[in-house]
Every structure is written in C-alpha cells, then in structure tokens.
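Everything below concerns the one structure shown next.
Of the protein chains in this complex, one is absent; all others appear in place.
Every chain is named by a letter (A and B) in the order it is written, and numbering of its residues begins at 1.
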Amino acid sequence: MDMDELENIAAHEQAREAQYAHRVRVCVATGCLSVGAEAVQEALEHHATPKGKHHCLVMGVGCMGLCGNGPLVSVDPAGVMYEKVTPDDAPDIIDSLGAKPVARLQCDTNAPFFTRQVKIVNENSGIIDPEHIESYIAHGGYSALVKALTEMPPHDVITQVMDSGLRGRGGAGYPTGLKWSTVAKTPNTIKYVVCNGDEGDPGAFMDRNVMESDPHRVLEGMAIAAYAVGASYGYVYVRAEYPLAVARINKAIRQAEKMGLLGNNIFGTSFNFNVEVRLGAGAFVCGEETALMASIEGKRGTPRPRPPYPAESGLWGYPTLINNVETFANIPPIIRNGATWFASIGVGRSKGTKVFALSGKINNIGLIEVPMGISLRDIIYDIGGGIPDGRAFKAVQTGGPSGGCIPAEHLDVPVDYESLKALSSVMGSGGMIVMDDTSSMVDVARFFMEFCMSESCGKCIPCRVGTVQMYHLLSKFSNHQATQRDLDTLERLCDMVKYTSLCGLGQSAPNAVVSTLRFFREEYQERMIESEVAHG
Amino acid sequence: MAKTFKIDGMDVSAADDQTILQVARERGIFIPTLCFLEGLSFVGACRLCIVEIEGNPTPVAACATYPQEGMEVYTNTERLQGYRRLILEMLFAEGNHVCAVCVVNGHCELQWLAEKLGMTYNTLDYLNRPKQVDASHYRFAVDHNRCVLCTRCVRVCDEIEGAHIWDVMGRGIDCKVITELNQPWGESVNCTSCGKCINVCPTGALFKKSKAVAEMEKDTHFLRYFSTIRAGGD
Partner (left out) sequence: MRTQSPPIDPPSDDKRWRIVNATMRRHGYMPRALIETLNSVQQAFGYLDEDALRYVSAALHVPLSKTYGVATFYHFFTLKPGGAHTCVICLGTACYIKGSADILQALSDHFDVKPGQTTADKRLSLMTARCIGSCGLAPAGVMDSVVIPRLTAAEAIAKVEELVKDGHG
C-alpha cells in the first residue's frame, strides 16, 4: 500500500458512488436503530431496486445528530433530510427522488441546529458507511497517516499536535501534544497506545457515536500517535454496553489490517502498529486512566496513586499514551489540515470543537459539535431550540457525575475548559443535560451522589465511605429531615472527599453538591426541618 | 542522586528510591499511616498519610510520593489534622469498633490513631451495616465488622507467603476481604495457616482464636526480616 494505491481506492469508491443519480443515507447508529432504522433501510432498498441499477444507492451511515427525531434519512444531491421515517414512507421517498421532496417528513436543515455546528470530529458522521473502509478512504481517510509516515519525522507530528492547542477531550483537558512528547521522550523500546472508549458518564454518548459512525478515524488517530511516540501496540478499551461500537471497531481493525493500514511495515515503512479491542465490563471508574490500565491487565479496576503517570509507567510498567476517543478523532484532520487551521477554531486556551450530547428537557435532543467558546445560551436556545412545554430553564448539567449544575444567570459564559471550571463544573467528556423548573436540584445532587457511591471502587476511605455519608445526608434533605448540623457536615465532607480521595472519581464526586449548594442553596434550606431554619 | 527538600521547614535529603514517608520516618517526623506497612508494597488507600506540598492545592499520600528537589512538605497542618480526624470518623462509622469487647484492645492501630489524632467523638452517623464473623478456620478467625480494608492481609499473603488466598471482592461500600472463592476460611485448601495475615492486621479483624479481650498482640517483626534479605542483607 502506498499513496497512489490509497488515491486509487478513493477514486474508485468516489466513482462508484457517483454512478448513482441519488444517494439515500439512513442513519444506523444506536439511536436510530432502536426506533426502527433497519426496517427503514430495508424498505428503501426494496423500493429502490425496481428503479434500475444506477438510480439510487441506499447506504447505512452513522449518526446525523438529531437523535431525538429518528430514524433520520438524508438524500443527496438534493440535500434534503427526513425525520421520524417509517418503512411505510419508503415508496414516497424513493418516488420523490429528482422531484419535490416529501414535505411531511422534511426536517429543516437551515435551522440553527444544523447551521451553527462546526464539524471536525463528526465530519464523516452521517455521510460515510462506517462498515466500509473504502467509504472512509474516499473521504480522505488514512491520508493523514500516509502524510505522517512518509513526510513527517515523529517529532514534527508532535509539534503539529502541540501547536494545534488540542487538549484532552476526556474531561481534564491536559494538552495532548505535551502528553505525547512525554511518552516519546521515554527511552523504552516497548510502548503502548490506549484509546479510552469507556465512556461511562450517564448522559453522554459522543464517543460511542464516533466509534459507531466513523471507527477508522479513531484507528487512524491512534496509528499516528503510535508513530509519533514510538509505540507499536495499541488497545481500544470499549464498554461492553456498546455492542455496536465494539462490532464496528473490530470490523474496522480487520479491514485496515487486510489493506495493510494496520499491522507490520505500514506503507512500506518500518512502522508497525497492531491494535486489539479490550472490553470494559461495567465499571465507571475504569474511565480513570490507571484503573483502565489495571482492567486491561486483567485486574480489578482500582486506580493507583499518580505519579508515576502512565506516560512514564503504564501498562505492565511500560510507557503508555492514553487519550480518549474524541481526542484521537481530532488527530487526522490536524495532520491533514495543519496546526494553524485547528488553532484558528475556538477561543483562548481551548482550541477546536467539542462534541456534546444534548439531552434532558430540551427540544432538540441529539449530538452536536460546536466551536469552543460558544455560549451555553446559544447551545441551549439556538441549537437546542429551547425548553419544551413552555417551561422555564433552570440549570444545565455538564461533565456528568464529575461536573456541576450551571444556573440561568451564567448562561452567557463561553464553553471552554477554564470558564466551566470557574463555575464549579467541568467540560467533562461532553454530556449536557438540561433541567427545567420541575427538577429539584437537591434530588439531582442526590442522584449523582448515588452514582458516585455505587461506582466507587472502594479502595480509598474518603470515596468509599464519604460518598455513602454524603448520600445519606442528601437523602435527609430530600425527605425534609435535615438540620443545620447536617448541612455543615455535608460541606465538611465535600471538602474532605475532594481533597483527600485517591483518584479523579472521588475528587470530583462532591462537585454536583458543591455547585448546587453554590447556586441553589435555598433549595437545601427549604428542605431543612422548619424549626431549625426559624431558630438558625 | 540525592534530592534535597524540606519537611516542616527542616532541610532533608532523600535517595532516589525513598518516599516522603520514608524520609520523614528516618528523621523521626511522625506521619500517621494505616494501610502502609514497611516490607509490603504500598497502595495509598487509607489517605491518613496525606501531606501538603507548597503550591499544590491537593494533598498527596506520603507513602506513595517521591520527593522532588526543592519541594516544601508540611505534615501536620490544621487542615490535614481535620481531614485525618474525619477519615478516622468515617472508619469508625463504617464498621463496628467496640474496643471494650475487642481482642486487640490496647494493641489496635486504629484505636491508637484515634487517640493520637484526637478523635474524641464521631460527628457522622453510624452506617450500621452488620457484617459476618467467620470462625471456620481451626486457629484463626475474621470479624469483618472490624475490617478497615487496608488490604495488608491480601498483600502479605501474596507478596510474602506466596499463597494469595486473600483478595477483595465487590466494590465501593460493599467491598469485603475474602478467602478463595468467598468461602469459609476453614475450607481453603491453599491457606498455609502461617498466621502472617493475623499479625499484619492493624485491628481486631483478624485474630487468633481463644484470645480474650485485649489479649491479642500483633507481631510484624518477620516483615523486617524479609525486607532485610530482599535488600541484600545490609
């Protein structure tokens, strides 16, 4: 395999798609599949066949974003998108090709939900067929890997990633280039690259989408990373709860190996890179990097103290680069288009875009990709279409169990790592859950504490016992049985658990309580025993 | 190469393989520990040995942290004292520690720490989670109500005795030390009945049968013997 061959494959695939007068794309990602996308695809294929060989190509593609309105179907070159399609709609859609679109199904692609998004990570999502490597190659896939391998020495690749300003998309926002250079500098001959696909935040499905809709992008990003840091072995750690993502990543690995894009002597160079999938088995804490490595090693997924960081001593003691799915997905476009291009998107120290899973009490439920620095208000009211049923916005929760609840008065804050942190929340992996005035913030805090309590690995005392104590106290508030002393104890525990826990899970477990106490303290006070308030 | 740094304002130096805790102990500076035991690997789990480092908002575990040149470490600030007391309160609230009827009364590390760190009363609610007592072994018994999950027994059995009959099951508050497949200890075919786990246990969770209240003393001298031969006899 070389650049010419890759271009040939791309040209061949583009020509194959161009043979058809129309291309009908059906979203077959988890969201749409669960509302019957497979039957829609079959019906469309069934009705397309009689129209002749090259009339229309029906493709199964990845997520188109508006998951709440699935199954989604898009038609090219007409540029039309249909929502809530049923198999019965198939004849109308096929008959409409080349004529007037089916108005009753049409969804407005000029709405801000579509126009205000900037797609880098999801540029292929909903466009390519995730189960065909040729489809990825036809859209520029693996050209970044060829470019890196044939034109760039490893340190140039790292410089590009550093200059791009890309920061880890898994939550903490550590500069990706810096992490890479640390691993690259270690003298070891054995190193590992690990992709963290253990997306466990309730309310987040960004990484699942990338793995389901564009799996090769993740592998290409990992291969570039491996070349840059000097690794020849990689693992993709995926939750067993994501069977479709697991299947697609596995299929993608086999396809890439067959074409010589993974394996030994890639592109005729001396670079070898082999990838295996490892299944997560239902433990949120395994999203923490040292716990994830313990899990890959076949052990209980309990974190260990850092340093040493995985970059120095990771899997089986070897230097290990761990990035999350979305971080790796940003790599091919950075190498293809250059660091300057990437750094021109976003604000301040937060460059590029961020994918968010927008859900909860909001009109447009789904997956969005926006430039860093956009305001929460724009996301919720413009892209998200506001709050349904005429209710009032109360708070938006970002960052999952590690994050916090942001109230209405801070809606104009730009979405970047530092601004969200200043509001006692975090960027996190990208869950964004909107709450209206019917949600009790005490109950929300209790919900997240219950989560942290049952996901605590039990190793360190502050997290193991502290989360249980805090949960009990929050239950007292929920039941209107709390006292001023309980409030004081709760605040003491928040501080202690935050600063003494062993890993990120424990350290961020109090965040939901801290942020709701900061912005919605009156809701806690309302739930204290009345006499206490009167006297206190 | 030796590193110089400060503990509580005192200039100290550390060899490359020395943790903050080891240096402090050499200098006679007290840092409380519970899961740590000289001679076993460290896990950094009990968080009692946390120390503050100048410029770092989050305290670190002294047992698991190697000092860096010029670091300023504080071992006993008011903030740390508060955290440590609260951690002990949590342990007392998690299990069932009634010293008056305990075989290790007077020889218990948890009891000693509570006195030393000034934990005079518990501000937290007791969780009251009744746990089992397994007395099926012919010489030893385990009372899970007194277990603080320090995992010293797991480590000594694996690292020193090489039997690995102990491990931890479950997660979070449901964690429990187990023998073999969570079977009665007496049914374990791999237990060598060496008694090392009994001796390293900091509380009365693991004890010799037929000991009355306050009669059970622990002896961890064998660990020093092992660490000496491991270190090449010096």
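We take it that contacts are C-beta pairs under 8 Å (C-beta built on N, C-alpha and C of every residue); 3 or more make two chains touch, one makes a residue touch a chain.
Quick caveat: nothing in here was measured; it's all calculated off a predicted structure.
For the chain that is not shown, the touched chains among those present are A, B, taking the whole complex. In the complete complex, the hidden chain is touched by one of A:Q41, A:N196 or A:S359, namely A:S359. Interface note for the absent chain: among A:G301, A:P319, A:P371 or A:G384, the touching residue is A:G301.
Within the full complex, the residue among A:L279, A:I345, A:A408 or A:I529 touching the omitted chain is A:L279.
Of B:G82, B:G118 or B:G170, it is B:G170 that touches the chain left out of the display.
Counting over the whole complex, chain A has residues 30-31, 33-35, 67-68, 70, 199-205, 208, 240-242, 278-284, 295-302, 357, 359-361, 365-367, 397, 400, 431, 433, 435, 439, 444, 447-448, 451, 455, 457 touching the chain that is not drawn.
In the full complex, chain B touches the omitted chain through residues 158, 164-171, 178-182, 190.
Methods note: only the chains that are shown with their structure count from here on.
The distance from the centre of chain A to the centre of chain B, each centre being the mean of the chain's C-alpha atoms, comes to 39 Å. Within the complex, the chain B residues that touch chain A are 43-47, 50, 57-61, 64-66, 82-83, 86-87, 90-91, 93-94, 123-125, 127, 148-149, 168, 170-175.
Contact residues of chain A toward chain B in the complex are 283, 285, 300, 304-305, 307, 453-462, 464-469, 472, 489, 492-493, 496, 499-502, 507.
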